[in-house]
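Let me begin by presenting the structure, written as structure tokens, before commenting on it.
Only one protein chain is missing from this complex, and each of the others stays in its spot.
Per-chain residue numbering starts at 1, and chain names A and B are given in the order in which the chains are listed.
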Amino acid sequence: MQQARNDILSCRGLVVNFGGVQALRSVDFAVETGSITALIGPNGAGKTTLLNVVSGLVNADQGTVKFREQDITSLPPHKRAVSGVVRTFQNLEIFYNMSVLENVMTGCHRRIRYSVVDSLLKTPRYWGGEKRCYRYAERELEFVNLMDKKDTPATELPFGSQRLLELARAVASEPTLLLLDEPAAGLNIRETGNLGKLIRRIRDERGITVVLVEHDMDLVMRISDSVTVLNFGEVIAQDVPLEIQKNPQVIAAYLGEDEDT
Amino acid sequence: MYGFKRDMLAVLGFTFFLLIIPRILGNDYYINTLTLSLTHAIIAVGLNLLMGYAGQVSLGHAAFYGLAAYTSAILTTTYSVPLPLGMMSGILVSGVVALLIGIPTLKLKGHYLAMATLGFGVIVYIFFNETIELTGGPSGFGGISRLQVMGYRFASDISYYYLVAFVLAGVVLLSLNLIHSRIGRALRAIHTSETASQISGIDIAKYKVFVFVLSALFAGVAGVLYVHNIAFVAPGSFGFNFSIELVTMVVLGGMANVWGAVIGACFLSILPEFLRVFENIEIVLYGAILIVFTIFLPEGIAGGITKLFLMMKPKRSDAAGKE
Partner (left out) sequence: MGISSYLQFLISGVTMGSIYGLTALGFTIIFNTTGIINFAQGEFVMLGGILSVFFLKWFDIGLFPSILLAVLATTIIGGVIERFAIRPVKGASVINLIIVTIGVSIFVRGLTMIFLGKDTFSLPHFSGNLPLTFAGVAVMPQSIWILAITLVLLAILRLFFTRTIYGKGMLACSYNRKASSLVGIGVDRMVLFSFLISSLVGAIGGVILTPVTLTSYDVGIMLGLKGFSACIIGGLGNPFGAAAGGVLLGILESLCAGVISSAYKDAFAFFVLLVLLFVKPSGLFGQAKIERV
């Protein structure tokens, strides 16, 4: 069954140990091209670790990661980003020494290419590249509705807008696979609703495949096509949202801990 | 975009200012001090690219300054290599050594780089002192020829001052240009979040090595300008204390501010002229500056001035950012 679908990402047998903690124990995880795949699980289940392994920030002790049929297991993070795997972070990683616009322009880094000499001497190639970069960045800021804040220092944005900024920066690098780590954490209901729409549009209008790690079950059930459940570093279920809600093992895993996020 | 015209105007204004200072002062007594402070400013601007923008410390930049100075001095004096070739080699040696040191250490976190550059600086200093046949040892050697370009000999102190002023203006302009490009953004990104930089497709190791080598090249330029001005070279000018003085210049002037580095360099280089007791307290003073500025004014003098300006000016609307 898994062979029939067209998977953009497929991880096999991932194992990650941190000292004594087994964060992932033989995880298989596949993402269908064009889908919004949710990854849920209690705190400490290993969701962030899985995203880290996919984006290359943590090396798996065992297992392989395949992206678009290519084995990327040992590729460094920036090369994965260049080939189209981009993510956001649970604890925001904004460039706090830059304006909102510059943050997004940095996201465009790989889409504009001019050399050091071009920048030192401000050649026409530099100007061309910068103009394009500026246009790309403006477009993403319009997209997340932060255009009026473009010259604000990133530190001065309210928290909710910082999440959007990170999203804009990620989208600006034109990924094919976008990994979102708890993008709704800390957002209010209205902001979360808005975010849900944005994620849908990212998939529908840009054709970007999305992996969504999230604790907000409403959001997950509303927008995802498929849900994978991790518990104690193991995949305990993978199904469509409706079935997941009924799955006794999943219910048990969630009852086993206090929901405090 | 990015106030390019503003940068150009500022650099032109700065150059003009440098050119008229000697007239304002009216006597030649301070010219050599001025030349030396501009020479230091060249290094500080480069070090600021590394420290202020990319967030990587070097505690051994005096070594790159010294390597270039010694290389050029030895080649042109002992081996009678033509001046331009000797100077080029000096700068090149600094760059190549930076590349060799930078590749292993810059792959790692900031601490490693700081410590490795500290060690490197100490070692190069030992080397200058110990290879007596080559460097003349602790007492150094003189008789180095003064700069001469295409038959023109920079014989007077004032002509040399103008030369260094022009080179500094060029270095400042190039640095401003670099900062306002995708490369500059990448460097600043590395400063705040290496992870997020990688995720944006930035090869952090490559950029760190690049800016390290670039800053070493600037130090090299300053080194050859220095040695063919003073016509004498000794290890004392390139020790650990000078490396720290360079770091202090950057912190004092303002990290991540090209003009700040210039201000810091001039301030610290001219200060001793007015403080006769300076020689004994300088190191304590540097320490105090580093601690106090990092705690209370991390933007440095330049950042403080900018803040003051912004406070005095009524807030402008967003549209003002565009050109």
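Just so it is clear, contacts are C-beta pairs under 8 Å (C-beta built on N, C-alpha and C of every residue); 3 or more make two chains touch, one makes a residue touch a chain.
Remember, predicted model here, so these are calculated numbers, not experimental data.
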item	value
Full-complex contact with the absent chain, from B:Y30, B:F127 or B:F166	B:F127
Hidden partner chain, touching residue among A:L14, A:V58 or A:A237	A:V58
Contact partner of the left-out chain, one of B:L168, B:I230, B:I244 or B:A265	B:I244
Residues from chain B at the interface with the omitted partner, ascending	51, 55-57, 59, 101, 104-105, 107-112, 114-116, 118-120, 122-123, 126-127, 130, 191-192, 195, 240, 244, 247, 251, 255, 280-291, 294-295, 298
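Simple rule for what comes next: only the chains that are shown with their structure count from here on.
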item	value
Whole-Å gap between the CA centroids of chain A and chain B	40
Residues of chain B that touch chain A when the two form their complex	1-2, 4, 174, 177-178, 180-186, 188-189, 191-193, 195-204, 210, 256, 318, 321
Of all residues in chain A, those that touch chain B in their complex	55-57, 76-78, 81-82, 86-87, 89, 93-98, 102, 105-110, 112, 114, 116, 118-122, 126-127, 129-131, 133-134, 148, 150-151, 169-170, 173
